[in-house]
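Complex shown without one protein chain; remaining protein chains in place.
So, subunit A:
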Amino acid sequence: MTLKPPVGVQRLPRGPDPNSRGFDRSSPRFIALCPTSIPSSASTDPDIEEEQRVRSELRERFLRTLLMMTDKPVQFNMYEKVQVPARFGASDIDILNFQVSDLETPLGVQKEALLRCQDVISCSFEL
């Protein structure tokens, strides 16, 4: 990625949420998005062990994918055909927010930014 001078942090007008535009963990929006329990078969089901084993394997693969994505240039494909490149930093445990650096937006390069995963359709990178 070519180095572009970053713009100052933009303070956008406050959105409908009373706090933090959707990042507030006690807001109804966050609680609705964040699963408090994961659906699974009944604990009496003989397949539960296999299900748990597969769940762990799938999750490990996903976490390793996120690890591979770290510090790499990633193209974020968002709603309304918005495509923004950025350097991937980290994700939270529930995959609700992505921390990125050098986010290239039409307003300029944001040095550090938090992307809401609900706004992201997909993201891609090369290995």
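The criterion applied here is as follows: a residue touches a chain if its C-beta (ideal position, glycine included) is under 8 Å from a C-beta of that chain, and two chains touch if they have at least 3 such contacts; residues count from 1.
Definition applied: contacts and distances are computed from a predicted model.
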Ask   = Going by UniProt, what is the name of the one chain that was not included in the view, given "Geranylgeranyl transferase type-2 subunit alpha", "Ciliary neurotrophic factor", "Tubulin epsilon and delta complex 1" or "Gem-associated protein 6"?
value = "Gem-associated protein 6"
Key: subunit A, residues in touch with the chain not shown (by the definition above)   = 35, 38-41, 47, 50-51, 54-55, 58-59, 61-62, 64-65, 68-69, 77, 79-81, 93-95, 117-118, 120-127
